[in-house]
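For this view, one protein chain was removed and the others were kept in their places.
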Amino acid sequence: MATSVLERRAPAVPHTHAKTGLWSWITTVDHKRIGILYGATSFLFFLLGGLEALVIRLQLTGPNGKLVDPDTYNALFTMHGTTMIFLGVMPLSAMFFNYFIPLQIGARDVAFPRLNAFSYWVFLLGGIFINTSFLVGAPPDGGWFGYANLTSSRIIPATAAAPSPGLNIDFWVIGLQILGIASIAAALNFFVTIVNLRAPGMKMLRMPMFVWMSFVVQVLLLLAFPVITVALIYLMMDRNFGTSFFMPDGGGDPIMWQHLFWFFGHPEVYILILPAFGITSEILPVFSRKPLFGYTAMVFSGIFIGFVGFGVWSHHMFATGMGPFADTFFSLATMVIALPTGVKIFNWIGTIWGGSLRYTTAMMMAIAMVALFIIGGLSGVMHSAAPADLQQTDTYFIVAHFHYVLFGGAIFGLTAGAYYWWPKMFGRLLDETLGKIHFWLMFIGMNATFFPMHILGLNGMPRRVYSYPEGLNFEFWNLIETVGAFVLASGFLVFLVNIIKTWMGPKNAPADPWHGATLEWAIPSPPQEFNFPKLPQVGSSVPQWDARRAAGGHLPEPALVSGEGIHMPNPSFWPLMAAIGVNLTLGSLLFIRQLPYWYGLTLFGAAWLFVSVYKWAFEPAH
Amino acid sequence: MSAHATHGHDDDHGHSHPTPRTYLGVGVILFALTALEVLAYEVGHRPTWPLHALVEPMVVPILLILSAFKFVLVAGFYMHLKQDSKIFTNLFVWPIVLAVALALALVILFNYWVKETF
Partner (left out) sequence: MTVAQAATASAEHGEIDEHHWTSTGLDTRKLAIWGFIGSECLFFASLIATYLVYRGQSLVGPLPHTESQCMLDGKMQACEGIFEIPLVTFGTAVLLFSSLFVVLALYGAQKGDRKMLITWLSATVICGLFFIGMQVYEFYHFYHKGLGYSTNLFSSTFYTLTGFHGSHVTLGVIWLSTMLVLALRGKLPPEKALNLELAALYWHFVDVVWIVIFPVVYLMR
C-alpha cells in the first residue's frame, strides 16, 4: 500500500534495518511496536493521574483539609480529569487499536504506518507539554471542561481581576490542540484500515466486536474533534487577542463555549467507553465458550449509541437555563441512549448464560465491568431527567456517576483487555494469582471509593471544592473513600509487580492460550513483524473457532516463518520530526500574549514541519 | 432544474467518465447560479428595483437553494461522486447532515427556544 502522497518505486534490494535498539524504536512504523509505545506511555500518564487523585483524596479525608491550598486543588482536579481522559483512557484504547485492529482483521499493518507513528509522537510530546505546566508552576486549573469565564485572561470589572491571567489555561488550550491532532490522525488511519484492509472474506458483519466498537469510536473522533478544535481556537483568541467569543462584555456568550465543548464532550465519553465495550464483548464469549449472543444487535446498538450520542450534549447544561423545549428534547434523547446500552448489557448476560465459564482474571474484570457499568448507567438515567439533574449538578453524585462508567466501565474493560491480550503482545502469561489479588483490590477499592459519593452527593456535598467544614455529616464517607482509593492504588501496585514478575519470567505463552475466537490467536505470540505469512481467508465472525473445529479440536502451534517476499514499510524518522514541528509551532503560541516576538519560533516550527512533511512525502514508503 | 435538463444524458452512460465538455457545461451553470445569487441579493435589498416586493421575503430560501445546487454540482461532477463508489458519497453526506444539524441546533438554541420561554 503506497502511503506517501507521492510514491516512488521500491528499491530493488530490500532494506535491511535494525530490529533492536533505541533507533529502531524511534523510527518504527510497526503497528505492534507503536501499540506498545502507546501502552507504556499512557500507563505512566495513568499512574500520574492516579497520584493526583490520591492527593485529592488525602486532602478530603477529614474536614478542613490542609494538605494543599485551593489553587493547587483546582490544578489537581483539572489535571486529574484531563490526564485520565486524554492521556490515560484514550491512548490506552489506542494501544489496543494499534495492536489488535490489524491482527483481528487479518492485515499486515495499518493503512498508513508512518501516520501512525506520527500520531504517537504527537501524543507523547503533547502529553509532556501539558504536564510541563507543573514544572513552571502554571498547571491548568479551570476544570477539564474549561468553562468560560473561568478561563478568561481579561479583567472583569465586577471583580477588577482576571479569572486566569497566567499561562495555566494556555498550557491546557495548546496541549489539547496538540493532542487533538494526534487523535484525528490516528482516527483517520484506523478508520481507513478497518474499511479497507480487512482480510479476504471478512465482511463488515464478520468483524470482531472489538473492531466494530473501535470503528464507531474512530467515526466519533473524526466528527467530534473538529468542534473542540474550533472552540479552543476561539478561547485562544479570547485570551490572547482580545476577542469576545465567550465574553459577555463584548456581546459574546459564555454558554457558546459549553455548547461547542459538550458537542465534542459527549461523543468523547462514548469514545472512552466503547473500546471497553468491545473488549468485554471479545472476552465474555471466549471464557464462556459460547458465541457472542446477538452479534448483529450488538453491532447496531453500538452504531446507535454513537449516532444518538451526537444529539444529547446539552444534558450537561440543564443548569444553564435553556428553557423547557431544549430541556425536554435533550432529556428524551438521553433516555433513548439507555435503550441500545440496555441491549448490550442483556446480550452480555445472554452470552455468559448457560456457558461453561472459566474465571480467569480477564473474565472477572469483564464481568465486573458489566456490573459496575450498570450502576453508572442507572445513575446516568437518573440525571437524564432535567428536574432531578438540577438537584444533582455539581455534587458528588455526578462524580460517582462518571467514575462508575469510566472507572468501573472503561478502566475495568481496558484492564480485562490487558490480561486477555498480554500473552499475545509479549509471549508471556500474566500471573493469575497476582491477577486475582489485583482484581479483588481493584473491585473493593473502586466501590469503597466511588459508591459513598452517591450518598455524599445527594446529601449536598459539592464537587470541585477543596475542603468542607465539620458537622455536615460528610466525615465518615469521605474517610471511607480515601481508604478505598488507597486500596484501589494498591491493586495497581500488584499489577506492576505482576508485570515485572512476568517480564522476568519465561516465554510461556502459546499462540492461543485461551482458545480464542479471532484471528490474532492464529499466529505466534508475539506475532512476527508481518503478522500473517499469508493473508487469511475468513468465513465467519469466529474464524479461529472454525479452524479449531475443522482440526478436530486441537490446533498445532503456528510455525515461525522467514517472511521472505513480504514487503513491509520502511522505518522512518520523519514522523517524529513532523511531530516535533507540530509541537514547536503550536507550543510557541504559549507566549504570544507576553512575548510577541516568539512568533519567530512559530514560523521556525512551521518551516520545520513543512520540511519534515516534504521529506516524509518523498521518502520511499516500502 | 436547468442543471438536470442539460446533463440528463450523462445518466444514460452510467459509469462512464465525464468529458471536458461536461465539466465546462457544469462550470457555466455554476457561474450562472452565482450570478443569480448576487441578483437575488441586489433585488432583495433595493426597494426601487423591479420585483423587489416579491423577492425580498424569499432571499434567504433562494440563496440556500441556489447554494445547495452549486454544492451538489461540484460534489457530483467535479468530485466525481456521481460515478465513484457510494462509500465516498456516504463519507461526505453523513458528516454534512451532522454539520447542518449542529448549525441548526445552535441557531435554534440561541435564538428561539430561549426567547420564547423567558
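Letters A and B mark the chains in the order given here, with residues in each chain numbered from 1 onward.
The rule is short, and it goes like this: contacts are C-beta pairs under 8 Å (C-beta built on N, C-alpha and C of every residue); 3 or more make two chains touch, one makes a residue touch a chain.
If you're wondering where the values come from, they're calculated on a predicted model, not measured in any experiment.
Visitor: I'm checking contacts with the chain that's been left out. Which of A:155, A:233, A:319 or A:496 qualifies?
Guide: Looking across A:155, A:233, A:319 or A:496, the contact with the absent chain belongs to A:233.
Visitor: Consider the whole complex, including the chain that is not shown, and state which of A:198, A:315 or A:344 touches that chain.
Guide: A:198
Visitor: Go through subunit A and note every residue touching the omitted chain.
Guide: 1-3, 5-7, 111-112, 184, 188-189, 191-192, 195-200, 202, 222-227, 229-231, 233-234, 237, 241-245, 250-253, 256, 260, 263, 534-535, 566-567
Visitor: Footprint of the hidden chain on subunit B, which residues?
Guide: That gives, for subunit B, the contact residues 17, 19-20, 23-24, 26-27, 30-31, 34, 37-38, 40-42, 44-45, 59-60, 63-64, 66-67, 70-71, 74-75, 77-79, 85, 87-88, 91-92, 94-96, 98-100, 102-103, 106-107, 110-111.
The criterion applied here is as follows: only the chains that are shown with their structure count from here on.
Visitor: Which whole number of Å gives the spacing of the CA centres of subunit A and subunit B?
Guide: Using C-alpha averages as centres, the distance is 39 Å.
Visitor: Considering only the defined contacts, which subunit B positions touch subunit A in the complex?
Guide: For this pair, the touching residues of subunit B are 87, 95, 98, 101-102, 106, 109-110, 113-114, 116-118.
Visitor: Which residues of subunit A touch subunit B once you look at their complex with the stated criterion?
Guide: 195, 222-223, 227, 253, 255-256, 259, 263, 310-311, 314, 321-326
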